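All protein chains but one are shown in place.
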Amino acid sequence: MIEIRWDWIGEHLDDVADKTWQHLQLLVIPMLAGFLIALLLGVLALRRPGTVGPVTAITGLLYTIPSLAAFAVLRPIFGLSLATAIIPLTAYTLLILYVNTVAGLRSVPAEVNEAATAMGYSSASRFWRVQLPLAVPLIMAGVRVAAVTTIGLVTVASIIGGDRFGGLGQFITEGLQTSFDTKVYLGAVGSVMLAFIVDILLLGTQRLLTPWARARALST
Amino acid sequence: MSGLEALLAYLTDGGAWQGSAGVPSRLVEHLVLCALAVLTASLVALPLGFYIGHTGRFQVLGLNLANIGRAIPSYAVMVMVFPVALAAAAPIGYDPRLGLTFLPIFVAMTLLAIPPILVATFAGIAEVDRDVVESSRGMGLTERQILRRVELPLGLPVIIGGFRVATLQVIATATLGAVLSGGGFGRFIIDGLARRDEGMLYAGVVLVAALAIGTDLLLAGLQRRFTPRGVRVASGEEVVEAIGDLGSVAPPSLRRA
Partner (left out) sequence: MRHHRRLALGASLLATLATLGAAGGAIVSAQEQPTVRVGSDDFYESKLMAEIYAQALEGAGYTVDRQLGLGSRDTRAPAFEEGQVDLVPEYVGSGLGYYVLASDDPGLAALAVGGDGETNRANLQAAYMLLGIEATVLGMTPGEDTNAAAIRADTAAELGLSKLSDVPAVADQLVFGLPPECETRPLCAGALEQYGIDFATIQKEALAACGAEIADALAGGAVDFGWLCSTQPAIAQNGFVVLEDDLDTQPAENLAPVVRDDFLAQLEGGAATLAAILDPVSAAITTEVLTELGVRVAIDQEDIEDVAADFLAGLAG
């Protein structure tokens, strides 16, 4: 019923590499931008707690805009450049990154903050050296979910990305247009595998960044 | 005509609210699809979540399964199910149109909804104060009774939080079904694109957003109602913290200050 042509895949490995590379670009750029924005907003949340409600609402609202529509609306403006994809992709990361950043920063016990101040840390160095590192577990949890979600959304971009963007999703869309199962499955399975690999790498990064979590685990 | 004008012109046209392509019909289609998907997902995710949360076993496996589920792009699932659903129509005996317009997106949305419900369920159950559970055990309650009468009510706000996340994602992503001729609000987006009808396109966006927000508010209200007195209202942050605790490598700290 469904036949996969492995020989075709073998002949098109450079194409696979190209599309994977683009998929990664469409992952990393939105994640970096989203992370920066979320971090800034997180700092704002610490200073002005009243902003948390509205910002969560706005990022949540952005999240409800169907990705297909977002890409489609931007295409007449930015053409088939990567900007058409990157802007919505960044917007979609904001909700989860922001919520997790705020939760992470707030999870730092008050006593720790006070102790740091008492030890002479300035507000800025307390943020960078104490609060942020302790917020890492929750922030990383958000980063992992955002990354995996973004990888999935990139495939949707291929529906309006023509032959120019959509990463591995382009295989899916092109395969759909000529009823070519091999391409469809290549794109689908490829995207999933990419998401796994990225998730595992991020998990590893999280462990590296929080050695005390492991220590705590061992002592429990 | 600006986008906003086009949108208003579209929505104020009576014709847009009638017939099988009108807003009410599409609303029903969208709701039915999303509701069925979330329901089916909970049939899988709730029992699993209860088990993992109550016994504390397989938490890591559960988390990994959830991550696997999140990693699967909905668009890919839909496109993969399409030929299978069409081919299976004759032997299994359902209307092939279902295999085209409903089944692919339904399967994709169900898979999408499972991870948030699963994780929130076992996080919510596992986060219940172990002292309370122990004393219940001491009072002679069976495991099942503990789950039903103690852990579930206390964990309910977090579980509903998971439903909120799942529902939000499903409502927004169900629009993909229209790519394969499915119904729902996604049709306004796809048709608006195909016919270059800006009003229709923006109407689709606004309707989806409105539905998602409305449903979320409803569920938030439900969440508040089911938060037992004396326990802090579970906000999105609470869900995140509960999940985050589990997300870190260590076994969860089960005491809530």
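Per-chain residue numbering starts at 1, and chain names A and B are given in the order in which the chains are listed.
One rule holds for everything that comes next: a residue touches a chain if its C-beta (ideal position, glycine included) is under 8 Å from a C-beta of that chain, and two chains touch if they have at least 3 such contacts.
Keep in mind the model is a prediction, meaning the values are calculated, not measured.
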| item | value |
| --- | --- |
| Given B:Ala120, B:Leu193 or B:Leu211, the one touching the chain that is not displayed | B:Leu193 |
| Residue numbers in chain B that touch the chain omitted from display | 82-83, 86-87, 89-90, 96-97, 99-101, 178, 180-181, 187, 190-191, 193-197 |
| Hidden partner interface residues of chain A, rising order | 5, 8, 12, 76, 79-80, 160-164, 173, 176-180, 182-183 |
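Throughout what follows, only the chains that are shown with their structure count from here on.
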| item | value |
| --- | --- |
| Between chain B and chain A, distance of the C-alpha-averaged centres to the nearest whole Å | 20 |
| Partner chain B, residues of chain A touching it in the complex | 1-2, 56, 60-61, 63-69, 72-73, 99-100, 102-104, 106-107, 137-138, 140-142, 144-145, 148-149, 151-156, 159-160, 169, 172, 175-176, 181, 184-185, 187-188, 191-192, 195-196, 199, 206-207, 210, 213-214, 216-217, 220 |
| Chain A-facing residues of chain B, complex | 67-68, 70-77, 79-80, 83-84, 87, 168, 171-173, 175-176, 179, 186, 189-190, 193, 201-202, 204-205, 208-209, 212-213, 216, 236-237, 240-241, 243-244, 247-251, 253 |
